[in-house]
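Below is a structure I'd like to ask you about.
Apart from one protein chain that is not included, each protein chain of the complex appears where it belongs.
Naming follows writing order (A and B), and every chain is counted from residue 1.
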Amino acid sequence: MADRGFHWLMVLCAFSIFGIVILIATELVVRSQMTWKQFGLSFFYRADIDPTTHLPWYWDPVNGHFSALPFIYGTLVTSFVALLLAVPLAIGLSIFLTEMCPRVLRSGLAFLTELLAAIPSVIYGLWAVFVLVPILREHVNPWLTRALGWTGLFGIDNPTGLGYLAAAVVLAIMILPIISSLTREVMTAVPHSQREAVLALGATRWEMIRMGVLRNARIGIVGAVILGLGRALGETMAVQMVIGNTPEIHKSLLANGATMSAVIANEYAEAVTDLHRSALTELGLALFVVTIIVNALARLLVWAVTRGAPTQVH
Amino acid sequence: MNTGEMTFRSRLRGAADHLVTGLAIVATALVILPLVAIFVYLLYKGASSLNFAFFTQMPKPPGELGGGMANAIVGSAVLLGVGSLIGVPIGIGSGIFLAEYGRGTKLANAVRFTADVLNGVPSIVMGIAGYALVVVPLHRFSAFAGGVTLGIMMIPTITRTTEEMLLMVPNAVREAALGLGVPNWRSVLSITLRTASPGVITGCMLAFSRVAGETAPLIFTAFGNNFFSTTLKEPIEALPLQIWVYATGPYEDWHRLAWGGALVLIVLIVTAVSLVRWVTSRGVLKGAS
Partner (left out) sequence: MGVGIEVTNLNAWYGANHTLQDINLHIPANHATALIGPSGCGKSTFVRCLNRMHETNPIARVTGSVKMGEIDIYADSKAVLVRRRVGMVFQRPNPFPTMSIYDNVASGLKLNGYRNRRVLDETVEQSLKKAALWDEVKDDLKKKSGASLSGGQQQRLCIARALAVDPEVLLMDEPASALDPVSTSKIEDLIFELKSQYTIVIVTHNMQQAARVAEKTGFFLNGRMVEFDSTHKIFTNPSDKRTEDYITGRFG
């Protein structure tokens, strides 16, 4: 009898996880109904023009204009640029740690990477505001404008050092550890016999890594990258502190922008109207759905290579 | 036949190999150096801001110098306490379910998958959920709301690590208990869980340290408070929240306090992470044989 009771208590705990996720999803859907009824799908792409300034009027809570477009744009741009920066470094780091690093150094370096993952977002933001942004402002951005301004991506709209690029750099540092640690996991899962097979053909070490390890682990590495993307999409604090929080769309990476998570952090507590809050909730719902899909995809890919639940909690 | 000399192609392949080795080392340096730089900078800026007042006083009104973050530190402790009351039992319970009762079942896979989903929810969205579930019904921002939100966020980590640690307990231990006629629930709690307890506690510590640094879910649940809170029904301050407000504020003195708070937070987190690594690397299950 006590046994049964205990058993059901444990089952209840497990089921509560289902309950919690369902509750979250329900609340998000219910509380975004207002904007959904008013705008429908156009919430995600509308671009009303302000009759007086002839500029897009994306986000004006006071006058009831709500479009997710600048936030979607900001989220995507910062996330993808972050991936562009982080993925080569993460893979390079993983290759070094798994195949090249002297054993003595390995656990120390791995531990340092783990520490990188443990730093809270707000502290990254703090460091970014007072260290990274000035560096970008004084040294990097002017150079980028001079050298690569012709691409149109580095126009000098904005001399503050804040903007898409600053956010992307912080994001890159933040997602790097998780991409790297998962990549290392899948690389280590490749059997030693594969490495030997390539070596026996007279391959150099890089050729062995390329043909014997990376090739076999590539599905898992894609999974690791996608997981990094998932993290980047949802990151809030550090991004909010350096992106400039301007609900506009600009081609230049040096311009101020906004992301979905950052605007929720900024405006939710003091939302002007119910419609405003509903719009923010709908942004939250979109984030919720997208990150679930992305994370599920990533886990599937990693599982396919490591054949079972990943051994680490990320 | 090949006489062992280096042909042009061999040289090229060798050069490519060296190039890649160099690139990998550069990548590693590019990753490790900023990390070290961040820590050193934090230490330097933070240490100079820490004094006795920091740990004992509340913030002074803007413009006045001095004051501290005592209320934020206490607030974080309260929030983590409330969170643990929710997160730890449910997390451990789910972990026990996965390891002892549902092992290998489809239901267990579904639970694990759902816990993963919960883990991946952006923390700001968790804040919206906390707002909807607690703040709205109670008509106020509160420590309770913040605590509940943080507690929910702890569940996936604790579930996962509890399951892992329980799975490491050898079946021989369970069988020995059953053989002695101990009822199953007793065996799970007093014997299996007890054996795995260093690891389980470590898992809880890990969840703690992760959640301790979270700001986003607290912005519109706990909301923040410049004073010490006296009940759970009031808004409450938290260390990361305070850091955020001060870092983005206009006053030099606020920035100084932000660095101090950041140092305190990072020391706590690094200690927790290092402890976790130390415990798991030494072999957690000393009791089992």
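The rule is short, and it goes like this: a residue touches a chain if its C-beta (ideal position, glycine included) is under 8 Å from a C-beta of that chain, and two chains touch if they have at least 3 such contacts.
Because the structure is predicted, anything quoted here is derived from the model rather than measured.
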Report task. Taking the full complex into account, find the residue in A:Gln38, A:Thr160 or A:Gln194 that is in contact with the omitted chain. Result -> A:Gln194
Report summary line: Of the candidates A:Thr160, A:Asn216, A:Asn266 or A:Thr306, the residue in contact with the absent chain is A:Asn216
Query raised in the report: Which listed residue, B:Arg9, B:Lys106 or B:His139, touches the chain dropped from view?
Result: B:Arg9
Query raised in the report: What residue numbers in chain B mark contact with the hidden partner chain?
Result: 1-4, 6, 9-10, 13-14
Report task. In the full complex, which bits of chain A touch the chain not displayed? Write them out. Result -> 103, 191, 193-194, 196-204, 207, 211-212, 215-216, 218
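We adopt the following convention: only the chains that are shown with their structure count from here on.
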Query raised in the report: So, what's the distance in Å between the C-alpha centres of chain B and chain A?
Result: 18
**Report entry** Contact set on chain B toward chain A in their complex
**Finding:** 13-14, 16-17, 20-21, 23-28, 30-32, 34-36, 38-39, 41-42, 45, 89-94, 96-98, 100-102, 107, 110-129, 131-133, 152, 155-157, 159-161, 164, 183-185, 188-189, 206, 209-210, 212-216, 219-220, 223, 240, 243-244, 247-248, 255, 258-259, 262, 265-266, 269-270, 273, 277
Query raised in the report: Across the complex, what residues on chain A touch chain B?
Result: 2-3, 5-7, 9-18, 20-21, 23-24, 27-28, 31, 88-93, 95-97, 100-101, 109, 111-116, 118-127, 129-131, 173, 176, 180, 204-207, 209, 230, 233-237, 241, 261, 264-265, 268-269, 280-281, 284, 287-288, 291-292, 295-296, 299, 309, 311, 313-314
